[in-house]
Structure formats: structure tokens, C-alpha cells
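Shown here: the complex without one of its protein chains, the others still in place.
What follows is subunit A.
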Amino acid sequence: MRHRSKKWALATVLALSIVLVIGGCGNNGVNGGGEPEGGSETKADSGGSNAASGAGMDKPRVAFVYIGPPGDGGWTSEHDKGRKYMEEKLGIKADTVENVPESADAERVITELAQNHDIIFTTSFGYMDPTLNVAKKFPNVKFMHVSGYKTSDNMGTYFGKNFEASYLSGIAAGKMTKADHIGYVGAFPIPEVIYNINAFTLGIQSVNPDAKVSVVWSNTWFDPTVERQAAVSLLDKGADVLLAYQDSPATLQAAAERGAMAGGNDSDMTRYAPEAYLTNPVWVWGPFYTKVVQSVMDGTWTNEPYMGSMAEGLVDIAPLGPSVPDDVKELVAAKKQEILDGKLEVFKGPLLDQSGAAKVAEGQSMPLEEILGMNWFVKGVEGSIPQ
């Protein structure tokens, strides 16, 4: 009797574990974009040979690899919007795989996709090496990796000058702060985040030279509980306007509870806290994805690194929140026009670093390569970059 019950118990526990393991695996299965498996298979031959000859193809099979869920309200949801836009414009259905960790899993997922797709977008910085490895094994498949610096014959890279929008957000923040103290919740101390903090600070200083900017690093891309604590620590320190670089609205929500103002990143976050919403840079991927897939169809695709600007429409600033007064809205709109017309350059001398040493001389503008490798804060930022 006793033995039997023990076996029963073990069996039940095992059954439970199996159920949940299956549940867990379901998380990053390929979400078919409507195209039945069989349909993709039949097109494999024609697609493959076309790509090899460098000519175009009628209906390329497109796939996207996502770091988070399309419902994250930030980074991944913007890529997913871009995918839908492209699908509608070109009448193509794309496959997506969501929640792919930046680890060995990524290489496995990309390899699987490469076997029956013609172009694959890998939408997170950490996918750079996995994408490159897979690209070498599948020379007939095109790969597009976001925000990286490595390319190969069949792998291109793309990103945008979101610092232009960070500068404009800074103008709004500098106008809205009453305490002359603004906080920035940085994601990771990498150039991409650093040049956005610098652009934000320069924007603030252009309208409010007295304001200081405090930075804390959360060392996360998407962990609302951690990001909230980082935001609260800035509010406790006296900051009354916050901006965050992570993909979650945690900072905005924390600021709203304290009656402060804040913005997020990637996406218009008004809906999370309308009264407290400032603005932030947003991505507009749709037209770009359409263009890239079209170039594959036409056989004109190249691996040329692409850095889209605000004038090209890849980057924009979210509509300013309802509690921002009209004169601030007009000022931001005017400065945006100057950027669009090429009259205003964000990283133009004189630029000083935190210690006051000159980094860019008066009248000179910083070359793009240097901006993309920035590892120092401009004067007026309080915070440190771990080296």
C-alpha cells in the first residue's frame, strides 16, 4: 500500500512537470503569419534559386525575431506595428517568433527560420553574433540586424538617429521642470543610451541652462519592478521630470503616482498616464520594412548599413502630453522643423564633458561614427559610466 502511494505521488509530480514544460516551450513557437506550412514549402525552390542569382522574387518569405512580446508597449510593439504595415502594403504575410532570449536560443531560432525564409529581421542588439553566424551558413538568405555594427555579404544592419528626438524631448523637459532637476533612468551604460542621454541634456540646456540631469542605470531592458525602483529613487532625490530608455512604462507610472511628469521610449506612451505624460522618441519602422522587403522583391537589396534620421521618417517624437502647455508644444514643433530642414544639429560644438574639458570645438559637428561610439557624458549630467 505504501509503495503504491509513493509511485502515485511520483507519477503525479512527473505529469505536472511535463505539462508545465510543454506550456513553457509553447512560448516561443513560430507564430505563423497566416501562410500554411505547405504553402511555404512549395515556394522554397523558386525562392532559393532566385535569391542565388541575385534577381528578385514575387513573394519573399519574411520572418521577424522579437526580444519581447508584441504587447510590451514599447520596442517590440513598434517592430510589430512595422511588420503589419509592411504586410498590408506588399500583401505579404510574415512569420514572427517572440520572446527569444539573447543567448544560444537565438541562434537556434534564427537557424530554423533561415531554412525556409528569404529575409529575416532580427530585432535586438544581442542577436548580432547569432545572426552573423547563421548568415554565413545560409548565403542565399538575407539578414537584417538592428542597431549592430557587424555585417556580411548577406547581412545588413539598420538603426536610426533617435538622439534627434531625445534632443526635442529635452526641450520639453527643460521647459516643464519646476525644480530644475531632471532624472534619466538609463538602461545599460552603452553608447546607444549614452548619446541619447547627452542629446536629451543638450536639449534641456538649450532652454534651461540651470537644470541638472541625474542618471541611474537599471541594467535592464524590460523589468518594470526594477525600473520602478530606479525611478522612485530619482523622484526621492528631487527630480520632477523623468525620461527612461527601457521598453516598459514603469518610470512613467511611478512618476504619475507622485504627480511628476515623465516619458518613456520607443512608443507613444500617453495611454499609460495621460496627465503625467511628457513625450519621448518613437520609432516608425513600417515604411523602412516595406522598402527593404520591396528591394528583395526587386533584387536590389544591399547590405549597406542604414542609419535613418528624423527627416527620413524612421525616428519621430511622440505627440506631447495633454498637460504640456501650447507654447512648449509650439517651441518643440519649431525646433523639430529646424532638424527636418537640416538647420539644427544635435552634436555640434562647443561640447564639454563632465569635467569641463572640450570634446568638440566651437562650430564643429561631431562625425556620426564618433556619436555612435560615445562613452562620455556632456557637462551637466550627474552620474557615472562604468568603464
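Points worth noting:
Following the convention adopted for this analysis, a residue touches a chain if its C-beta (ideal position, glycine included) is under 8 Å from a C-beta of that chain, and two chains touch if they have at least 3 such contacts; residues count from 1.
Operating definition for what follows: contacts and distances are computed from a predicted model.
Choosing from "ABC transporter permease", "2-oxoglutarate ferredoxin oxidoreductase subunit alpha", "Nitrite reductase small subunit NirD" or "GntR family transcriptional regulator", the protein name stored in UniProt for the chain missing from the display reads "ABC transporter permease".
Among the residues A:D58, A:D236 or A:E345, only A:D236 touches the chain that is left out of the figure. Touch with the chain omitted from the figure is made, among A:I190, A:V216 or A:L331, by A:V216.
When the whole complex is considered, the residue among A:P69, A:G126, A:P191 or A:P305 that touches the unshown chain is A:P69. For subunit A, the residues touching the chain absent from view are 2, 5-6, 8-10, 12-13, 16-17, 19-24, 26-27, 69, 71-74, 77, 99, 189, 214, 216-219, 222-226, 228-230, 232-234, 236-237, 248-250, 253, 257, 272-273, 382-384, 386.
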